[in-house]
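Subset of chains shown; positions unchanged.
Should a chain be cited, it is by its letter among A and B, assigned in written order, with residues numbered from 1 in that chain.
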Amino acid sequence: MIFVTRKAHFNAAHRLHNPDRSEQWNQEKFGKCNNPYWHGHNYQLEVTVAGEPDPETGYVIDLGVLKSIIQRRILDPCDHKNLNLEVDFLQGVIPSSENLVRVFFQQLEAEINQEAFGSSRLYSVKLYETDRNIAEYRSALK
Amino acid sequence: MIFVTRKAHFNAAHRLHNPDRSEQWNQEKFGKCNNPYWHGHNYQLEVTVAGEPDPETGYVIDLGVLKSIIQRRILDPCDHKNLNLEVDFLQGVIPSSENLVRVFFQQLEAEINQEAFGSSRLYSVKLYETDRNIAEYRSALK
C-alpha cells in the first residue's frame, strides 16, 4: 500500500479551557496553556492519503488538488485566526492537538476521498503544535 | 517489533509524462511537472527494516550494510541522473513519488531480506520529493 503526504502550515492563537469547569480546575489542568489572554503556535499539518496510484498518472491523489483542499478546508478558516473564537467547525471544541486532528480529519475526509484515485482514502492527519508536541488521528487501514 | 531506518539523499532530474497520452492531456494532468526541459529535486530516502535484533550484536540489520545496499541499488543508478532517461529499472515508469517508492522497494527487497537478522524484513521505503511532498510504500507486517 502507498501513502502520500502533503505538509502545510498555519499560525493561530488559542487557549485550552473547558467552560463547563471552574477557573481553578482549568488552571490546574491546563496551566499556562489556559492563559485568558491567549498564546499561539506555528502549526505544521501533515495529511496522508493511502491507496494505489492511478496507472495513467502515477498519482494516489494529485498533490496540487490535495494542497487546495487543505487550503480551503483548514488553512483559510484557521490561519492567522483565534481557534477558540473564529472557526465555525471548532465551536464547542477544546482546541487541544488531539481534538484538532480529529476535527480536521472530519473536515477533510469526504472531499479527499472523492478526489483520490479508486479506493484510496484519507488515512491520517498529523499536527505539530510545536517541534516537541505532536498529535495524529489515524483511521484503520482496510 | 523493532524498526530500523536509514536515510539517504540523491539529486536527480525528472519530468512527469505519460507517453501514451496527448501533450494536452499531459499538460492538464501534470502542469509544470510536465516541463519538457525537465526539473529536479533533492530526494530524501528513508528505508525501514522491521524485525527482531540479533542478540549477539543488537542489530536488526547492520546499518553500514544497509547503507551500502541503498548506495549500490538506488544512489549509484539515480544520483545526479535523469530518472526518465538514465535509470534501467525505471524504464516505462512515470517517475511520480508513488511509483518511485514502489520500484525502489522491489530493487531493495531481496538483498535486504538476505542481510537482515532472522526473519527481519524490508518494511517501508519513504521518499521526500520536497519537504512538503512525501510518498511511502509499506508492506504488510506479518
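Annotations
Keep in mind that, in the parts below, contacts are C-beta pairs under 8 Å (C-beta built on N, C-alpha and C of every residue); 3 or more make two chains touch, one makes a residue touch a chain.
What you see is a predicted model; the values in this text were computed from it and never measured.
Total copies of the shared sequence across the full complex, per this structure file: 6, with 2 shown.
Just so we're on the same page, only the chains that are shown with their structure count from here on.
Chain geometry summary: the mean Cα position of chain A and that of chain B are 28 Å apart.
By the touch criterion given at the top, residues 1-8, 53, 56-60, 62-64 of chain A touch chain B in their complex.
The part of chain B that touches chain A in the complex is made up of residues 16, 18, 20-21, 29-31, 93-99, 101-102, 131-138, 140.
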